[in-house]
Structures are given as C-alpha cells and as structure tokens.
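Missing here is one protein chain; the remaining ones are kept as they sit in the complex.
Labels run A, B and C following the written order; every chain starts at residue 1.
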Amino acid sequence: MTGNISLAQGREYLAIPGPSVIPDEVLRAMHRAAPNIYSGELIDMMPGLTADLRRMARTEHEVAIYIANGHGAWEAALANTIAPGELVLVPASGRFSHGWSEMARGLGAETQIIDFGKSSPWDMERIAEALRADTAHRIKAVLAVHVDTSSSIRNDVPGLRRLLDELGHPALLMADCIASFGCDMFEMDAWGVDVLVTACQKGLMVPPGVGFVCFNDRAAAKRATMPRVSWYWDWVPRGNPDEFFQYFGGTAPTHHLYGLRAALDLIHAEGIEHVWARHARLARAIWAACEIWAEGGDLALNVADPAYRSHAVTALRLDSGKGTALRQWTEQRLGLTLGIGLGMAAPGDPARDSFFRLGHMGHLSGQMVMGLLGGIQAGLSALDVPYGKGALDAAAQVIAS
Amino acid sequence: MTGNISLAQGREYLAIPGPSVIPDEVLRAMHRAAPNIYSGELIDMMPGLTADLRRMARTEHEVAIYIANGHGAWEAALANTIAPGELVLVPASGRFSHGWSEMARGLGAETQIIDFGKSSPWDMERIAEALRADTAHRIKAVLAVHVDTSSSIRNDVPGLRRLLDELGHPALLMADCIASFGCDMFEMDAWGVDVLVTACQKGLMVPPGVGFVCFNDRAAAKRATMPRVSWYWDWVPRGNPDEFFQYFGGTAPTHHLYGLRAALDLIHAEGIEHVWARHARLARAIWAACEIWAEGGDLALNVADPAYRSHAVTALRLDSGKGTALRQWTEQRLGLTLGIGLGMAAPGDPARDSFFRLGHMGHLSGQMVMGLLGGIQAGLSALDVPYGKGALDAAAQVIAS
Amino acid sequence: MTGNISLAQGREYLAIPGPSVIPDEVLRAMHRAAPNIYSGELIDMMPGLTADLRRMARTEHEVAIYIANGHGAWEAALANTIAPGELVLVPASGRFSHGWSEMARGLGAETQIIDFGKSSPWDMERIAEALRADTAHRIKAVLAVHVDTSSSIRNDVPGLRRLLDELGHPALLMADCIASFGCDMFEMDAWGVDVLVTACQKGLMVPPGVGFVCFNDRAAAKRATMPRVSWYWDWVPRGNPDEFFQYFGGTAPTHHLYGLRAALDLIHAEGIEHVWARHARLARAIWAACEIWAEGGDLALNVADPAYRSHAVTALRLDSGKGTALRQWTEQRLGLTLGIGLGMAAPGDPARDSFFRLGHMGHLSGQMVMGLLGGIQAGLSALDVPYGKGALDAAAQVIAS
Partner (left out) sequence: MTGNISLAQGREYLAIPGPSVIPDEVLRAMHRAAPNIYSGELIDMMPGLTADLRRMARTEHEVAIYIANGHGAWEAALANTIAPGELVLVPASGRFSHGWSEMARGLGAETQIIDFGKSSPWDMERIAEALRADTAHRIKAVLAVHVDTSSSIRNDVPGLRRLLDELGHPALLMADCIASFGCDMFEMDAWGVDVLVTACQKGLMVPPGVGFVCFNDRAAAKRATMPRVSWYWDWVPRGNPDEFFQYFGGTAPTHHLYGLRAALDLIHAEGIEHVWARHARLARAIWAACEIWAEGGDLALNVADPAYRSHAVTALRLDSGKGTALRQWTEQRLGLTLGIGLGMAAPGDPARDSFFRLGHMGHLSGQMVMGLLGGIQAGLSALDVPYGKGALDAAAQVIAS
C-alpha cells in the first residue's frame, strides 16, 4: 500500500491552455431550463451582455457573437473583410498564425507569411520591410496573433499599429486575442486594432461554443465593399440586430448566454485591470519557479524574454524528452492535467515528447498556481529530472509580495 | 386575494417549438469541469457519439458536427455542395424554406422557389414540372424542408425521392430535419436522402449550440468537385478526422458533447421507433383537442390534413386575433409559454396577433401534454374565446387508448 | 408500435404529498462547494433566514431549526415541553396524530387520544368534554395536527384555541403544520398557537432534511420547568444562539440553508398570502374535477366537506379497488407519480388498493394541476373506471376564473 498509491482522488485541476477552469457560478447559471427565445429575460439581457463584452475588449465599436469556436470566429473575421484573391500578411510566431493563414486561403485569399519560428516574437523590422515592399497596398490586412497558444509568445500589437501608421499602410490590423482575452492587457481602441477575434473558453471562463468578433468603422467600411459575405458569417445584422435572432443568425446559444452573463459579472466585479494584474502576478510566480527549475539543465522556457511571454500560457520543454512522462505522471498520480506541446516538433520526431504547456488563464488563484507548481515539482522528482532547488519558495515569494 | 392571483408559481413549461424541454440528465451531464481535449474520456466518447447520431438518422454514411445553430448547419450543407452560380430548387411550405434559400443565395447560388403558401404541403406535380423543365440538369439540389417549424407542415420526403428517381433527375436531395429529428419518422438511407441537416435543441433535447450534417457518397462526390469549401464548413475532416480537433474544426464543444451523450442514451434506451410512436400519439392527442376547440369557430389548425401535420409542432390561429393574448395569459397566469406565430402575417398586419404555435417535441410525456392542453383551455375560457366542449376529454382518451 | 407504447418519457411529475416538486432555483442554490462554517456568507445569512421563517409562520416568537425530518421536529417539540409522566390530549383525524402520540409515549408521556376516525375532522364538543373532565389540568398540551397528510383533513386550529380559552384550560396548543406550512393559511400568533412544528420538504419546497419548531413565551415557560431536555433537542440555544453552531447543535446543514434561502426568496417574492390563495384556487380546481369524476360512482373524496379539506393534499379512493392500478398506470405510462393511500386500511385488507392521494403543495402551477388531472382521467379511462364527464373542463374553468 505504499509507493504506487494514487494521490489523484480529489478535485481535478485542468491546467491546459483552454478550455480553462470554469467557475461554479458559470456552471450553475447554465444549469437551467431552456428560456423563451422570443421575449423575456434572455432578450432583455442582450444589451448589457454586448456592452460588457465591449467593455472587456476596451472598444466602443461593434461586437458580433458567433455560435462557433475560435476557428469559426477566425473565419468570420476573414469572411467579412477579405475577398477572394486579396492578400493578407501574417507575421507568424507559432502554429496558430499558420492556422489562421490556412483559413484565409480556404476563403480564396492569398497569404504572405513571415515566419519567426516557434520561440521568437515578431521582428518589427522584417514586417516593416514587407509592408514597405507593398507599394500597391495589395495587403488588405495583417493577421496578428496577440498570444500564440502553441508557443506562448505574446506579440507587440500596439507596436504593429505604430508601424502601420508610420508607413502609412492602410491594411486592417486584425488581432487574434483568443488566448489573451481577459488575461493579458489589450486595448482595442487605444491600440488602433480594427478587428478583434476571441472566444469564450479561456479568459472568459465559459465552456467552448461561442466566439466573438469586434470590428471598428474601418473594418465595417471594408465589409461594405465585399462582393459577397455568407449569411452565417455576416457581421452586419449580428452587430446591429433588429430582432433577437439576428444576434446569432438563428437560434440563440441560450445556455452559453447565461454562462457568459455570470462570467462577465465575475470579471467586472473584480475589474478588468485587476484581472490583468492578477494574471501578470501569477505568471511571474510561474516563471520564477520555471527559471529556477531550469538551472538543473533539463527544463527550459520556450520564450526567453519575459517581455514577450504570455500571462495565460507557458510553453516549456524537458530536453531529456520526459515532457510526456511528466504530464502522465501528474495526471495519473495527482489529478493535475498539463497541456501537450503543440506544433513544436513534427509527428514522429522523438522531440515531441519534450514539450508541454501550462495554462494559467481565467479562474485562477494564487493557491491554484502553488498546487500546479508543487505538482510539477513532485513529478520532476519522481521522474529523476534534475532541477534547481527553491523554485516553490521563489513562486510563493512572488505570490506573497 | 381572488380573481387576479397568479397560478404561475411552479415548474415552468416552455412549449415553444425549440429549444425544447431539456431532461435533467442532460443538464446534469453538462454541469462539470472542463475535460482534457487532448486525451481521455471525451476523445474516447466520440466514436460512440457519431455512431449513435447516425443510428438516429438511420444512415450508415458520414456525420459532420458543427458548433453552430441550425442556420449554421444549413450553410455548412450548402457550402459543401453548391458552388457559386449553381441552381437549387426549393419547394417552400413555410418561412424556413425561404430562409434556407436566402443562405444559398448568400453563398452565390441561384434559387428557384416553388411557393406552396403557408398552409399547404408540397404539390408533387408542380415540383415534377420544374424538374422536367430542367432538361439541362442545372438544378444541383432540391432543398427539402421536412417539417417547417413556422407552418408545422410535414412534407413527403420519400415521395420527393421517388419523383427524382422517376424523372431520372440527378439533383441531390437535401433535407432539413431540424424540427423533425427525433420526433417524426425519418429514414435517411431508406428514403434516399443525400444530405440531412439537423440541430440539437429540438428532438435531441440539448441546449442550442450544435448542428449536424449527414451526407452520403453522392453528396461526397459532389463535394469533391467543389472549387473551394471554406475551412470551417468543410465536412471532409469533420466526417473522417485524423485528430480529435478535426471533428469540430478547432476546440470541441466539450459540455455539449456530454449533453449529447446523455440525450442519445435516453433516446436509444427508449428506442427511436418508440420515440416516434410517442410523438405520433401525443400529436394525435393535441389534434383531438384542437379539432374540438375549433368547433367553436375561432380556433383553427393551420394544416388541415393530418397526414401533413408535424408530430413536433402545431401552428394554430384564433381568428378573433386573441392568439397573443392567449400566450400572455398562459405565460403570466400559469407559467406555460406557447410559441409565437412565425411568418404567417407581415409585420404591422393586425392578423399577426392571431397566430401561435405549440411545441411538442423531445422530452414530452402524456402528463405534460394534458397540462399544455388544460392550460390552453383555461386561457380560452378566461379570454372568452368560444370553443367546443369536451376537448380535454378527447385528448385524455387518445392518451388512454 | 401502438397500444402499449409508453408516454412517460418526459419531465416526471411527482404528485405525492411530500417531498414536493423542488424549484430549479433551490436545486441550483444547493449545487455548490461547501462554505466556511466559522465566518462569512453562511453565518451572515442566518438572521434573515430565521426572520423569514418566522414571517412565514406569522409569529414574532422564536424558531429552532433541527437537522431532522418532521418526526424529529415532533420529538423536539415534545422533548422541550412534556416531561415523563405528563399527559397530552390528542384529537386524531388520521394516522399522523397517532404517530405523534407514539412519540410522546416514547418520551414517557401519557396520551389521551380522541379518535375521530379517518374521514372526519375534530368534533369540538368531544374535545370540550375531555378538557372539562380534566379539572386537575393534568393535560399539559393538546397535540393538534392541522392537516393530516394521510386523511387530508384540515382541522380547525383557531377553533381549538377558542375552546381552550373558553374553558380556561392552560394546556399548550401545539400544532403540526408539516403538511400545511406554506399551503394553507396559518397564523401562529393570531391564532394563539404555542408551538408550531413543521419541516422543509412540502410547502417549503426543499429536499427533506430540516425541521422547525416555533415556540412562544408560554411554551418557553413550560420548557424552563422541565427536569431535563436532551442536548440535541434543547431549543434554548437554537432559538437564541451565541455562536453559529448553536443554531444547529453542531455542524450546520450547509446546503439546505442555501436551499432554504432560495425557497424563502420565492415565497416572499410571491407573498405568503398569495401563496395561500394560489393553493386554495388550485385545490378547488382539483376538487371540481374529483367531484365530477365521483358522479361515476367509483371514485370518492375522503373528506366530504370542503371546509375541512387540505389545500395541499387530497385523499381519494376508488371503490372498485383500482387505486393501486391507477397509480401504476400513470407512473409507468405517463411519468406521473401519485401518492399511495396511508393508514386507511390494514395491511392485508384488499381495500388497501382502493386508496391513493394527490399532493398539490409548494411549487405548483395551474398548468401542472391540469397535467395531473388530465393524467388521472386518462388512467381512469384506460382502466375502465366509470367517471362523470366534464371534469377537466370544470377544473380548467376554476383555473380560468
């Protein structure tokens, strides 16, 4: 009865980079009979809901809600702005930039990708080159992944806006905030972002199923020139509906709306700036531990410079190749599920087993982070991974400070 | 304390034609922490889930799942089969046929609508004429709404297949089963339906948010000829995914999958043929009451011939114009919400207040139907609507038999 | 696929006289993590909770909460007031009066029972005789069951108080309101009731598990003379606790308290007088149907005089002996569960199968009552029980009026 007993029987902790831990308030709000969708509470709830989404996105412009995941919201953003044959520029620092490019091509667009690899943020100079070279302004939009969930790189979106402005390039600035919304600071209007794409299952703490596209007047003007936008993706009626069903292009996602309401209440009760500050602090605690573990020579953070690290997800590797073993150990022995590495090595490459990720987004307290880090360190010990000592003390110190 | 007291304080009953009453088992299954989406239970659940969906659709062919409402599933079905400039034939017997047509046009298709009005099923002869006239086989698909939720007409889908076969017309037969799935008998393969479109919030008894498209080899062959299918709507990877995320073109609708699993368990435990028989019997009870009420001269069923009536929704009108008043009375006084009329009169037309609908789909027992009918009759009395006597007795008799 | 199909697949309806139908709000409030029991929300909730319980009981005196069912609350009331060897008078009009007597004897009391049988309310004259004969005032309390759940008789509690006053008899008036609380009008202080006993699973709409004893100064004075009251039943610290745990004599019933809070919110939002009026109206609808069914010669209401009928439970019989068959038919075929007869015939007596009861308490709307009655009538038809026609119309008419 020693040695191999499981210590996993308890509240499980899903520390993957989305879906995130869902607050009880959200689940409770979704446990209800279906409401009327023609009049009453749900209909009355909508103006407040869209106002609170805009408030969270720091925009005074429009929001369109889609029953879809983040990929659907990507497609929606493109379908309203990029016509077949038009060109988009994609500075890529992780797998998801390539995914969004693929969707653009699926709609008939051309894509020009500047690939910064899997561990580096955008190099503004190379982006500038590409924009300068586009004297004909064929590039209609820059697809900017704010935080790439695979690499955990956070890119400099306001810097990109400054660049576009300096160069006088009219391309739309479209930002994927799926992994950063409600985690990392993001200011749509102040930063001059034209289109913001996000979804509900990460910082918004709601089960997957709803995506969002915010768009400003410049984006709306581009929409007006489109030869055709499919009925489901068209953001015009969704942003300014005459009737309730138009918000959703058909039947409303009734239960998700109740969940969203509860989640937005939590977020605005805390205050979005406090939410950002909490994520920043907890990310620092995680980095503090990781950097000390890294002194052992096996573990490494994917992103070297803290200025470019996401506050919501951290990509790591164990050069010994024990990443997969670590995930399995913490899941089976402690009920702690870490995220797999994504897009860091090709299928079949033995290095695939090196990578893993930590999700630290949304409903996340200091106590949960200490449980996450403590669980990982137990796993490192159990698997004889060499690691620097004092990592947990360092993390606790950040939390205490 | 008499006269105007409310009798609504109790379990509310939403008797609109979707979303329908959600079983406790489904809500309970959805009240859970987010699961891992890279390995484990959810991933292992998928083969059984798609098999059970196919079993319910009576098909051995493929099913693609979309995070979307029924409108999204409509668009998905079209996006995989109809290229811009191609023609579809739409025999219309209610508002939703026109809605699907609109989506086809939004994708660049041409539509040829044969409008049978709001109270009549398809006239096969007129459809035959149109098909015979299409000697060039420009018509690539017939968009067949099995049950139109607005008019409550149920059309003869197998008859349409026989017609296509007799005429040797190669158009795909695409059926919208959103309002009939899990309520009215439907046999995709036996009836020669090429594409079936449905969604989760009616007979499937799950909160809105997921749609389905089943497609057979003929439809897959047409897909293979398409110049372009957008990434999100493409059914190829969804129907035959190599990796879990491909089922959903991105993040899985985690909680809906648990809900679906619970709902399919209920349906298959009862047996789909028993489910159909239950709906048929309960629809007969409702019609029995309505036909007797109609003897009073005010209330009328929208569909005269029972052979063309949906088993899941019943459209009615009160010629006195008291339909809206009835709905308000039952909702406010009894906690019983009836459906509004949809598409039966233009905005501003005072006749709009005549129409209403009953949803009787999914999680529905004989006791619930008697509560529905008893509540309506109380409302008719309260509003001084003349109605034939003995309607409730007649309904109870059908339930007893 | 005809004849024997089940029409039970839908929302089940438990129409037994307790536990009653639980509102979603209550279940949702109970679906939560355990709270701190030493400080915070739960502790802060208590003053409002006890105030609202007192408000519902129409008393300004004390309330003691017990983790216990109604039987436990019975024992608590007796344990605080009746010493071994003391005498209580029990006017009995149903099984539960005998049950409470039995508990009194279990505590060492003597009981003097006046048995009015199973279908008659108290005969005040016979009670007066007993009280007059007690010139030594050996009777320390009258145990008055307000509504006996077995017989569905509602007795005249204020009349009993008048009698005691007229006769100048000092016995405590102790009322069992378990089946009537939140259903039938009850005015503890205005009616001069000294001790009120109730529980949470009927009109209070909360899962069974908590009982209540309200007591006034006269009862408290009797308590002060008791030679010994067991620690768990002692109402002194519960009624006036210095510390939170004293409310419950130990660990608090955390989740029930959240459920109670939600239930009291519903009750006070409606208004207790409206709650009573709703029950009265719905009871009249049920009686209207039953009285017409009774014209068929088989079905009979247990209580002849409406003035003595409970508004929360109705005891019935089918002289053909088909009561049990009816319950089984409605449960298996319609998902409608009726209550068994209780204490109306001895075990082994074939008449036992004649009796059944309807619970109509708490979370109950007009639509639910029509479903209940419609389901019963379908059962009567299916079982070839002769019954008067027009019963459902009559009930709907009461609801409409």
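Everything that follows uses one rule, which is that a contact is a pair of C-beta atoms (placed from the backbone, for glycine too) under 8 Å apart; a residue touches a chain by one contact, two chains touch by 3 or more.
Please read all numbers here as calculations on a predicted model, not as lab measurements.
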Sole contact to the chain not displayed, among A:R58, A:H98, A:R162 or A:R281: A:R281
Candidate in contact with the missing chain, chosen from A:G10, A:P47, A:P227 or A:P347: A:G10
Touch residues of subunit A, complete complex, unshown partner: 1-3, 5-13, 21, 23-24, 31, 266, 270, 273-278, 281-282, 330, 333-336, 363-375, 377-382, 389-390, 392-393, 395-397, 399-401
Contact footprint on subunit B, counting only the chain that is left out: 24, 28, 31-33
Positions on subunit C where the hidden chain makes contact: 12, 14, 16, 18-22, 27-28, 30-38, 67-72, 75, 79, 84, 102-103, 106-108, 199, 201, 207-210, 228-232, 234, 248-256, 331, 337, 339-340
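Note that only the chains that are shown with their structure count from here on.
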Whole-Å separation of chain centres (CA-atom averages), subunit B against subunit C: 44
Chain centre separation in whole Å, for subunit C relative to subunit A (CA means): 55
CA centroid of subunit A to CA centroid of subunit B, Å: 35
Contacts with 2+ other chains: residues of subunit C: 24, 31
